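Note that this complex is displayed minus one protein chain, with the remaining chains in position.
Read from first to last, the chains carry the letters A, B and C; within each, the first residue is number 1.
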Amino acid sequence: MNTANPATSSELLAAVASRELAGMRMVFAGIGLPTLAVSLADLTVAPGLEIVYESGVCGAHPSHLPETIADAVLITGAEAVLPMASLFGYVLQGGRIDVAFLGAAQIDRYGNLNSSVIGPWERPAVRLPGSGGAVEVMANAGEVFVVMRRHDPRSFVAELDFCTSPGPDRARADGGRPRGRGVTRVITDLGILSRAGDGAGEELTLTAVHPGVTAERVRAATGWDLKVADALATTAPPTDQELRLLREDIDPDRVYLR
Amino acid sequence: MNTANPATSSELLAAVASRELAGMRMVFAGIGLPTLAVSLADLTVAPGLEIVYESGVCGAHPSHLPETIADAVLITGAEAVLPMASLFGYVLQGGRIDVAFLGAAQIDRYGNLNSSVIGPWERPAVRLPGSGGAVEVMANAGEVFVVMRRHDPRSFVAELDFCTSPGPDRARADGGRPRGRGVTRVITDLGILSRAGDGAGEELTLTAVHPGVTAERVRAATGWDLKVADALATTAPPTDQELRLLREDIDPDRVYLR
Amino acid sequence: MDKTTTMSEAIARYVADGATVALEGFTHLIPTAAGHEIIRQRRRGLTVVRMTPDIVTDQMIAADCVAKVVGAFVGNSSAGSLGELRRRVEAGTLELEECSHYGMICRYLAGAQRLPFYPLRSYAGSDLPRVNPGLRKVVSPYPGPDGGEPEQVYVVPPVHPDVTIIHAQRADRRGNVQIWGLTGIQAEAVYAARHAVAVVEEVVDDAVVRADPNRTAVPAHAIDAVVACPHGAHPSFAQGYYDRDNAFYRRWAGISKDPERLKAWLEEYVLGTRDHAEYVAKLAADGTWDRLAVGSAPSGSIDYGRRLRKEHP
Partner (left out) sequence: MDKTTTMSEAIARYVADGATVALEGFTHLIPTAAGHEIIRQRRRGLTVVRMTPDIVTDQMIAADCVAKVVGAFVGNSSAGSLGELRRRVEAGTLELEECSHYGMICRYLAGAQRLPFYPLRSYAGSDLPRVNPGLRKVVSPYPGPDGGEPEQVYVVPPVHPDVTIIHAQRADRRGNVQIWGLTGIQAEAVYAARHAVAVVEEVVDDAVVRADPNRTAVPAHAIDAVVACPHGAHPSFAQGYYDRDNAFYRRWAGISKDPERLKAWLEEYVLGTRDHAEYVAKLAADGTWDRLAVGSAPSGSIDYGRRLRKEHP
């Protein structure tokens, strides 16, 4: 660890997320921390990792850090640009995505996500952007990682105000046959919550805390009675190599490392 | 009429078919006589008529007379080439075709078509090519013209051996809601059979005979008790202009004017 | 047939009060200039169909053109909220039909293919079907993958806009539209619609289009009007023509948060300009187009081949 210039919270999140991508081949990701995590994984634990963007871009080779999933720099020099019907139909629903990153305003203990409203849908206190492709990503990706910059009880709730993107338990109860395991990792500013995602009724469990964070602090920041793993780990902080790659190669202008 | 060099049967068929295209905008056509008819109509009664080929070509400007619906000369210089899923899904099933040309081995009095087998399907006496896109064309084009070079009882049958491409009556009896009117014109070497196609149970009726052909001869060549229109017309032979266009501009090598 | 016309005429002709109007373009090639002209012509009671209702939708809502929004992502990209849309939805004064990205895609696919429904593997377990009664289930007529119970899947109904408006890099006068970079869902949105207007950066000679027919995303037979309108996608971008105005997206969060500021912005930039050319000139003054200018990255040329002999090979 670079003790002269220690890791910021964003750098920690990016490094931790990148390590979870070991062995993955196809990632469905948005822009921001996931971009950093995937770029770092490509240079470390998952060489050849390909990001697919819902805009249709496959095999991007951007000249600049992209600001949106449709940034012109993702297109110029890309290996392929698919129409959106093909991207969503053949690549995502077709079952070719190993892991996808999602965000949300609320998450519950099973990894169900709300990105639609705070309050009642019909007359919301806060109208949020909505699903976008999240409901599709949850149903069709092999597994889903969620990155939450702020771990607090307003986001980690016992009851979602609205379930935009259901995990596999809810999907099966409604007669669906989801392809994937739902949310298997939630990476926050406090630690990592995990689900294997291969059994019914399985809850997110605190499996690691970041250096200096206690399990009690994470439980207090969670709106349900959060389970803690017997073998609770402490996250290894970013290595010098990870920090160097993030700071010098991947995001030298600190666009997402803010 | 060019009395020095009278019209061949192919020229007559092409000219007659072309006149039926007056007022049409989008034609779905194969190669051969339909090509000639559409090209002639574009130069006479239906300027701006567009042929769509099931291969995906729209707005072709071929340098040579095409030999197949996928001929390279249809592609080079075309206005658009669509993937087949778009051509069949959006253009044909989407309901954008005014009229389509089909051929068949057998046709019945309602304009149902067989292009699959002679004899029982399970063990046919003759295995024919099958539907190709014909069943889709019949269901989705506004109307269908059939060109038959040989009007005989083996092709004009009381009972099809197999119904590959049903007209709207059969489709509705099976719960379908066909978009179009089915076969409205059958143009043969003897004359023209017509259906308005706007009522149930309507039969093909002999509405015109070519010069020198009698209604009795057409009825004898037809495998069912063919109705004859009260106002039976005699086909106007190709005009000098039609013959000149066909011979000099459209098919100077007589590829399809054989 | 020459289908070129002015924006003013195209909107007057194809966008009536109360119409269902699809405006498509996913981040790339958003038909902003068309939305502005709809505002100038003070259309009312529109249903706006758009996968990602964004700045131009927010502007149309603020200008009181919109009764209902059908969409999947009602945010200002990742740059914050759409202030006016949020205010009205939270106040209950704007109807929102909430869907998802692939749900919207499938609604266009069903529309384009004239299907009564389109199946997809979304929605099972979601609250979306509870608030959107258009999301329904169908039981497969085949045995399940294990030979057992047939699968159930959700389906969406077709959407058939009265008009779809898209923006593109170029078209010929007949309406063959060529797009590169992200092609999104434009072709499906056009084929689903009763009429379609293509707004383009440039109208080009027939020969340019016909040299590369695979580049044609929408053939002329599906287009009713072609409008030349350079920079008509701003603040979104046109690949190879100008970059996205990310600064404006960020500014919109602030502008749209304050109803008075939003009103002033509309007065100055939309209602206060006669047409998009004036809007473009106005933005030129503060260096917008210099800031968004892009360099060259040529695609290279491929060869379609030409038959050499007269006879068939």
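Here is the rule we go by: contacts are C-beta pairs under 8 Å (C-beta built on N, C-alpha and C of every residue); 3 or more make two chains touch, one makes a residue touch a chain.
Not measured: the values here are computed from a predicted model.
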Which one, A:Ser55, A:Thr76, A:Ser155 or A:Thr184, makes contact with the chain that was left out? A:Thr76
In the full complex, which of B:Val38, B:Ile69, B:Val147 or B:Leu204 touches the chain missing from this view? B:Ile69
Residue among C:Arg50, C:Arg88 or C:Arg121 that touches the chain left out of view: C:Arg121
What residue numbers in chain B mark contact with the hidden partner chain? 30-32, 54-57, 67-72, 75-77, 81, 83-85, 88-89, 92-93, 112, 116, 121-136, 139-140, 162-167, 169-179
Across the whole complex, list the residues on chain A that are touched by the chain not included here. 25-26, 48, 50, 52, 57-59, 61, 63-64, 67, 72-73, 75-82, 86, 89-91, 93-96, 140, 179, 253, 255
In the whole complex, what residues of chain C lie against the chain that is missing from view? 113-121, 136-138, 140-142, 144-145, 150-151, 153, 155, 157, 169, 178, 180-181, 183, 208, 211-212, 214-215, 239-241, 243-247, 291-309, 312-313
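FYI, only the chains that are shown with their structure count from here on.
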Indicate, using Cα centroids, the chain positioned nearest the centre of all protein chains shown. C
When the centre of a chain is set as the mean of its C-alpha atoms, what distance in Å lies between chain A and chain C? 28
For chain A and chain B, what's the span in angstrom between their mean Cα positions? 57
In chain C, the residues touching two or more other chains are 109, 187-188
Find every residue in chain B that makes contact with two or more other chains and list them. none
